[in-house]
Structure formats: structure tokens, C-alpha cells
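Note that this complex is displayed minus one protein chain, with the remaining chains in position.
As written, the chain order gives the labels A and B, with residue 1 at the start of each chain.
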Amino acid sequence: MKKKLLILLSIALLILLAACGGGGNANNSDGNTSSNQTSGGSSGGGSGGGDAPKNVTLRIAWWGGEPRHDYTLKVIDMYQQQNPHVTIEPEYASWDDYWTRLAPQAAANQLPDIIQMDLSYITQYGEKGQLADLTPFLGKEIDVTNVSESAISGGRIGDKLYGFNAGVNALQVHFDPAMLQKAGIDINSIPENWTWSDFESLSMKAADAGIYFSTGLKADVFFNYYLRTQGKRLYSPDGTQLGYDDDQLFVDFFGMLHRLVKAGAIPTPDITAQIKGLEDDLLVKNQAASVWQWTNQFIGLQQVANRPLEMHPLPGPNQSTGLFLKPSMFWSIAENSQNKEEAAKFISFFINDVEANKLIRGDRGVPVSSVVKEALIPELTEQQAQVFEFIAWAEKNSSPGDGPDPIGAGEVIAALESVTEALFFDQITPEEAAKQFRSEANSILSRNK
Amino acid sequence: MNSKRIKWLLYHLFVGCFAIVMLYPVIWLVMSSFKPSNLIFVTAGKLIPDPWIWTNYVDGWKGIGNQPFITFIRNSFIVVSLSTIGAVLSSALVAFGFARTNFVGKGLWFTLMMLTLMLPFEVVLIPQYILFSELGWLNSYLPIIVPQFFGVPFFIFLMVQFIRTIPGELDEAATIDGCGKLRLFIRIIVPLIAPAMATAAIFSFYWRWEDLLGPVLYVNSPSKYTVSLALKMFLDSETISNWGAMFAMSVVSLVPVIIVFFMFQRQIVEGISTTGLKG
Partner (left out) sequence: MTKATLMKAIRRNVAGYAFISPFIIGFLVFTAFPIVASFFYSFTSFDMLTAPKFVGLDNFVTMFTNDPKYWKSVKVTLYYVVAVVPLRLTFALFIAMLLARASRMIGVYRTMFYLPSIIGGSVAVAIMWRNLFGDDGVINILLTLLGLDAVRWFGNPTAALWMLIMLAVWQFGSSMLIFLAGLKNIPPTYYEAAAVDGANPVQKFFRITIPMLSPVILFNTIMQTISAFITFIPAFIITKGTGQPLDGTLLYSLYLFRRAFQFFQMGYGSAMAWILLIVIAILTLILFKTSRFWVHYETKEGN
């Protein structure tokens, strides 16, 4: 009996050792997965001649919803057909799963070759050495003949380009004319160059009619816009402190929003917290007259609301200093990628290929290539065309963007959301909120010194 | 006789009604899967769909990207059944060791086992990921399945507690009969802790079934995604979500778990009353 047990135990140990040994081998080959496949491929096509491109496998990762997964897979198929030596392994997921997975991958040096990157994370991943500098590929693997320098520079941090702009967005107000009508406001009476005081009085009018004028202004995004109209920024250029010195700016902006929340022109945070998706958005449910958001979100909102909506610029004064074009997302290449050139070629295809972009249809923002933009116009729906037109208008009526947020921005934004929530729930005054935010934000940002 | 009848009736009335109250949210979920996506939240207050539609099921069953939904169910099934077998068998073995043998360092190992239950998963996630990456196990089910074969602390502790409710005289009798420890375990203890093992099997099955973190981290290719991961892909906070398909496939994915539960809960019913005290 005991003997049997001993044998069992030693077998278990043996299996364990074998597993470790096997693991070690697997690990050795792991870093070279693509080169293994290379040798396999070249031996197959060896007789074809020496100048055939070597076979590579690229991993590409993105986040998004069902439609994005569908068309991106089609774009990948198209690319593989044109480039038979490239095999692309897609890895897609929903937004939060995507970021949960990316951090451990970075820690283990296992990032995918091509990574869809967001403005709020690019500095973190870029400055910590996880992303490759794309500058050497510009004009070579990545064709930039039809892309303006200002569009490219959106992914630049210092002198390094950590992501290639996948499409352009700008801030807008999306109005529901019918809801405005109910509040006794004629949409045509709102001038393009309206001001914050117009906004406040219109909001009050809507509130009197029992309608939310707006579904809420995302704190960091619109406060930064407001600061820009005043010649200030949310973050200082070096990212070590806040970019405005006078707390009165905070008090003016959030004090106004606070008054509007109290008046019922903007929903309280608990109302917003109950919204599960676009489908039960307050505008969609006929309770609000406008949504303040990015241009590319117009199409989805329009589709779900299923009635005519109109786009409008944000309030001024100084609209054009405030307005800026923002890269909706980036394509980045991992620093640990073995095939950076091939990855760059795919990015170039995604940016420049007209047929591919007919599938993408501006889902990742208005294309940065002027040729692609031209070619798409006849293909667009009415709403998509409106978005393209607005971006064209904004190109002439905006100021350069601020580039990616500094490291720690995520935490600063969380702090801002936390103090404004307390403000809107009447827990603190605007002045207290301003002070509290400044001390919290500066202590976070000072770590960048 | 009559009062017994009334008692019986009251019992079923009470338990039945109570069960239905508890089930209301689940019923809401099922009903929502028959509503058009854009009406699910607008008509959330009403239970009965108007109009009734089946398209959510058709739509969801088609799957996401190039993968039909059945792929995800198959993947989940592979991961979950292997994990469950491994978890229940290995945990029973280890539990017996802790409950019925005496050895140097037992307290230490038991304490270590309990400690592993207390550390939030977030902080061991990175080193664990690096470990599996070093083993070359990324983008496979190995990191999810293999550890289950080495005993799951929750189940070990559960079975230890159960074994300790079994009278020791049984062991002594068996040992006098010349039964070794292993045979004692298989012949006497395993049948007696069958309810606990069934419980563990149910838990293991649905924990693995609903587990999101393991697949999120270790499975990259959508063709290997599990149900829990696939369900989230119907949704996107920024654009239009396919709520209907998500609800419909959530309902579908409940079916295997319910079947497994129904099968194994019998073990718990029978318990000691049929298998017990034969030894």
C-alpha cells in the first residue's frame, strides 16, 4: 500500500519536472514564434527565389463593439489576400477587458505587435518604454504623403511618435430640435457663435419646461475646452501640475454647472449613473434636448434616437481657440515586436487604403488621409457626411490640440469626477471643490517631476 | 390526517411563492431576451414583451466576428468540465490528508492554504501571468485548467469539514480489517462525502463557467473565447449595443449550468440516507 503511494508521489514529481522542463523549452521558442514560422514558410517557398518576402505572423489587438469587430476582420482579410506572406491574428475584446489584459501583457513582454491605443493611456505605455517610436517608419513603411503634420503630431510625446492617428474627432453639441421645440426654443435661434451665458439662459428655459437641456458635460473634457477658450490648459505643458493658476476659472465653470444641476437643466449624478447604454440615454428617452460629445458618436446616437438631430459648435467666446481636433484613437506598435516594419505596413494600409476605408467608414474617426476622405464622400450616409463636413469646418476653425495627457491623468480625472460629484450632490461649495481638486491633482502630477 | 394535508399545502404555497419572488429578476432577464434591443430599457417596467420576438436568439446564435456562438459554448464546456473533474478529485484527496492523517507540518500547510484564499486576486495576477508566460502557456486553456488539478483551497476546506463530521469508529473498523489509508479513503470516505463532492462539483462548474478574468487574461484568440467573454462583446458603451442578443445568449448559457445543478443536487438529496453507514 505505502509503496504504491510512494510510486504515485514520485510519478507526480516526475510529471511536475517534465512540465517545468517542457515549459522552459516552450518559453525559449516562444519569443521566436514568428521566426519559427518564417523558417517553415521559406523552406516551403524556397525554390521561388531569394527575394520573396519572409513569412510573418502579426498579432493585432483592438477594443470595440460588434460592428467594429466585423469590419476590422474584413479589412484584415483584405490585407492578407494582398500580402500572402502575412498572417494576422486578431485579438479583440470589449473596452474594460482590453485594458485588463494589456497591462499584464506589457509586464510579461507579450504585447501584441499592433495595438489600438487610447489617448488616456498612450503616455503611460509610451513613456514607460512599451511602445515603439514610429518616426523612423514615416515616409517609408507608413505612407504619409496625404496626411498633414498636425494630424500626425497628435501621437507625439516629446520627440517620439508613439501612435499613429487612426482618425479625427472634435467636440460638439448634438441637439434634438423636437425636444428644444417642446422647451419653447427654436433651434435656428441659437447662433453658431453662442456663448456660455446663452447656454445658461437656454438651459434655464428648458428646465422650466421640465426638460434637461443637456445630459451632462464630462468634467475633464469640457473643463479643458473652457480653459482653452481662456488661453489656459487643464495640465501644464510639462505635466507636473495643473495648467491654470486661478481657481476662479474652476469656480466659474463648475459653479455654472452646479446652478444648472440644481435647476434641473442637467441631471444629477445619480440619474446619469442609472444609464446603461446609448439605448436608454436621456435624449433617446425624450427627456433631454442635447448630448455633448465627440463627433464620431453622432452617428450611433442618431441611429438609436431614430429622429433628426443637429450638430452645433460648443459655446464661446473664443470658440476657435477652444476647439481642437483630437485623434480618436491610435495605432501603436509594441517595442517588443519582432516585426515592426511589417506592423507599420499594416498601419499604413489601414490609414491609406481606400477600399479598406470603405469598410471602416469613419468608425474610428474621420480619416486623416485627404485622398481617403475625398474617396469616401460619395459613399457616406447623410449623417456621416455631416460629420465629415464638420471636421472640415473645424480644421479651419480650431487651434492645435494639447497632445496626449500626462502620466497620472487617469487619476486626476478620477479626482475631478469625485469632487464635481460631491459638488453636484451639494456636499461642498464650488470654491471648496476648486481647492480640493487643485491640491489632489497637483500632488498626483508632482510625481512626474 | 387533515391537518397534515393543510401543513403540506401551506408548505408548498409558502416555498413556491417565495421561490417566485426570488426568481423575479431572473424572469425579467428571460423576458427581456424576447424584447427588441431598443425597447428593453424603455419598457423595463413591463414584464411581458410587446412585441414578442425571437430574432435576438437567431442573431446572438450567429455569434461575433467570424465565430458562431456554439464555438464559445464548446470552449466553455471543455474548460469547465476538465477544471471541475480536476478540482473535485484532487481536493477530495488533499482534504482526506488534512482530516485523517497526522504529519509534521500539517498546521503550517493548512495555514498556507487558508492564506491563499485571503489575498485579493488583483495582486497575484501580474506575477501569475508572468509565470504562465514563462511556461509558454499563454493563449491556451492550460493556465485556467491545470492549477485546478492541484486542489482548490475552498473545496479542500469544505471537504475537511465534512470528513470531520464522519465518526472515527468507521476508520478504526476499516483499519482493523486491514484497510490501508488509500482504500479507507476510496471505500469509506468518498461515498460518505458524496454530498460535499457534489456541492463542490456544482460550485466548480458554475464558477468556471462564469469566470471572466481567467479567459480575459489567458485567451487571446477569439476562436478560443469562452461564453463569459463572448457575452461582453455584444456590448459597447460608446456605440450601439446588441442588448437583445446579449440577454438571449445569457439565457442560453444558463441552460448547461442549470442541467448540471439539477443532476448533482440529487446527490445531495440522497446523501447519507442511502449511501450512508454502509461501511
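Please note the rule applied: a residue touches a chain if its C-beta (ideal position, glycine included) is under 8 Å from a C-beta of that chain, and two chains touch if they have at least 3 such contacts.
Because the structure is predicted, anything quoted here is derived from the model rather than measured.
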Among the chains presented, those that the missing one touches: A, B
Residue among A:Lys182, A:Lys276 or A:Lys435 touching the omitted chain: A:Lys276
Given B:Ser37, B:Asn220 or B:Ser250, the one touching the chain that is not displayed: B:Ser250
Absent-chain contact - pick from A:Ser150, A:Thr268 or A:Asn318: A:Thr268
Chain not shown, touching residues in chain B: 12, 15-16, 19-20, 22-26, 28-29, 32, 41, 44-45, 90, 93-94, 96-104, 106, 109, 112-128, 131, 146-147, 149-151, 153-154, 156-158, 161-162, 164-168, 171, 181, 185, 192, 195-196, 198-199, 202-203, 206, 210, 212, 228, 231-232, 235, 243, 246-247, 250, 254, 257-258, 261-262, 265-266, 268-273, 276-277
Positions on chain A contacted by the hidden chain, ascending: 2, 5-6, 8-9, 12-13, 16, 19-20, 96, 99-100, 103-104, 106-107, 124-125, 128-130, 268-271, 273-274, 276, 408, 410-411, 414, 417-418, 421-422, 425, 427
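Keep in mind that, in the parts below, only the chains that are shown with their structure count from here on.
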Inter-centroid spacing, chain B versus chain A (mean Cα positions, whole Å): 36
Chain A to chain B touching residues, read off their complex: 1-2, 4-5, 19-20, 23, 25-27, 29-30, 59, 61, 64-70, 73, 89-95, 97, 100-101, 103-105, 107-110, 112, 276-280, 285, 297, 299-300, 303-304, 306
Residues on chain B engaged by chain A in the complex (per definition of touch): 37-38, 40-42, 64-66, 125-126, 129-130, 133-138, 180-183, 212-213, 216-217, 220-222, 229, 232-243
